[in-house]
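All protein chains of the complex are present and in place, except for one that has been dropped.
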Amino acid sequence: MSLLEVTDLRAGYGETRVLDGVSLAVDAGEVVTLVGRNGVGKTTTLRAIVGAITPWAGTVRYDGEDVTGLSPEATVARGIGFVPEERRVFPGLTVTENLSLATHGGSDAGRGRSVESVLDTFEPLDERRDATGQHLSGGEQQMLAIARALVADADLLLLDEPTEGLAPLVVEAVADLVRNANETDGITVLLVEQNVATALELADHAYVLDQGRVVYEGTAADLEAATDVVDRHLGVSID
Amino acid sequence: MAADADAHGSTTIGTADDPVLETRGLVKRFGELVAVDDVSLRIPRGEVRSVIGPNGAGKTTLFDLITGVLAPTEGSVRFAGADVTGLAPHERVARGMSRSFQLTDVFGGLTVRENVRLAAQAARDDGFSPADWLLRPTGSFVDVLADAEAVLERVDLADRAGERAATLAYGDRRRLEIGIVLATDPDLVLLDEPTAGMSREETAATMALVGDVLADRTLLLIEHDVDLVLDVSDRVTVLDRGSVLASGTPAEVAADDDVQAAYLGGSR
Partner (left out) sequence: MASALVEQLLNGLTIGMVYVLLAAGLSVVFGVMDVINFAHGELFALGAYFGYAVATVDGGGFWAALVVAPLAVAVVGAAIERYTVRPLYGRNPLYHILLTFGLVLVLKDGIELVWGPRPKELSAPAVISGTVEAFGFTYPRYSLFVIGIGAVLAAGTWLALNHTRYGLVIRAGSMDREMVTYLGIDIDRYYTLVFAFGAALAAIAGLVLAPRNGVDPGMGDSVIIPAFVVVVLGGLGSFRGAVVGGLGVGVVQTVMRSYVPVLEGLVVFLLMIGVLLVRPQGLFGDPEFEEAGDLFTASGGVLTDARRRQLGVAVVALLALAPLGSGVLYSPFLLNSLFVTVLTWALFALSLDFVMGYAGLVSLGHVLFYGVGAYVTVLVVMHAVPSVVLALLVGVAICLPLAWVIGQLSIRVAGVYFAMITLGFAELFAQIPNKVTQINALLATPWLPTWLRLPALRGNRGLFGIDPVYGLTGGPGVGAVQVVGGVDLLYYVVLAAVVGSYLLARRLMQAPFGSVLQGIREAEQRAEFVGYDVTAYKRRAFVVSGGLAGLAGGLQALADGGVSTSYLAWIQSGKVIVMTMLGGMGTLYGPMLGAGAFFGVKEFLLPVTEQWQGVLGVLFVLFVIFVPEGLVSIPATVQARFAGGPSGGTPVEEPDPVDREVGD
């Protein structure tokens, strides 16, 4: 059974339909990527899974439980961690404050990793623990955003464009971070990326989204080989 | 508009191909972040120029500097032979610059016809007396109405003219936006990702429409779709982290190693 199962999800904003029946599955321990052009519904899919928007129809099942339409508080408490686009680091809070915000307070003391243990594995952040969010570089911000989800003890990480606007070297560093979280900590990842090459490098499995529908599903290697799909739906040549 | 010649006569104008737009050493800093770093462009009249680059490369900021939404930290913008660096957006529009936005921006609560009419009315702004402007019903400005109808025909929205713009489907709304741009009768059009989120078919239709109705204008285009860019552009400028990485014909740019590395995420 899959850790995350999305079935025929339909959603949108106001009168505008964005998702027109998206179905996908993520198995525990996998890295799955969701690729597609701008505006095809990748971010909306993640937002509907975490509960930031209420889907019009369809279901989201997590760990065997129907979580469709639950609030982000509820889905996060069940172990879904959402790292939204543009990182959304709190600009006026220090690194440590950003992280400790994500701990579940006293009541859930058993859950989650401590701020200190996470900082131990994120050395560059540890060095800047008292700097406020606004003074971090893009790469450091992305690192902090991911670290924050780890502190909140995510079993499933929803990552929205983690390499957006980062220099190639930093892209590699963030990719390593995601790989590490997956391989060392056993965290399952659903990755939305504009940068198809990086996405396929990381992922076991890939879905291609176009106009609110899944138009291709397969292993990362298969997608890489399927040049017609890449050309038709991604509009970016990857070689 | 070309008659709007530069009175202050600055140094390097006067080469053979009189550029309609020229930026010199544009820099925009937000605090410590340098969003646009020393960008100089020369765009001759009639050219289709595309600006490409990874997300966050400074493309939209560059558009904001050219159109006057943001003031540059350093550098200047010359348009149609005059320095427009200190002018407000509407003043640049009046000189013949027009722009569409990444997220479609139309007058949602107004009808399709009224959307285009407002633009046509602005284009003829200087021809009215204050009394007419304040008190004469818009329905009696025959020239403006005729301009609007002509534009509606060209962008193929005449039969939807009475509908509220907000209720149009996405592709139609994009067409309406192109209609609004056309109705301001611009010399230079800046299009920010005109085909974002469109299918292949819609993309082709939209670009055909742009090519058709804006054929005689100068176009500056931000696009993600590399194939499209290589297809439609006369020249391509590649931005990376705020500065120009490469500039040239589509073939030159496609062959450039730096561009491969930066724009295609370092693959292969």
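Per-chain residue numbering starts at 1, and chain names A and B are given in the order in which the chains are listed.
In this section, a residue touches a chain if its C-beta (ideal position, glycine included) is under 8 Å from a C-beta of that chain, and two chains touch if they have at least 3 such contacts.
Keep in mind the model is a prediction, meaning the values are calculated, not measured.
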Omitted chain's touching partners, listed by label: A, B
Touching residue (missing chain; options B:T184, B:T203 or B:S233): B:T184
Residues of chain B in contact with the chain not shown: 67, 88-91, 93-94, 98-99, 101, 105-111, 113-114, 117-119, 121-123, 125, 128, 132-139, 141, 162, 164, 167, 180, 183-184
Residue ranges of chain A at the interface with the undisplayed chain: 50, 52, 71-73, 76-77, 82, 84, 88, 90-93, 97, 100-102, 104-105, 148, 152
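Throughout what follows, only the chains that are shown with their structure count from here on.
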Averaged-CA centre spacing for the pair chain B and chain A, given as whole angstrom: 34
Chain A residues touching chain B - in the complex, by the definition given at the top: 15-16, 37-40, 134-135, 138, 161, 163-168, 171-172, 194-198, 210-211, 231-232, 235-239
Sites on chain B touched by chain A in the complex: 31-32, 54-57, 166-167, 170, 193, 196-200, 224-228, 241, 261-262, 264-268
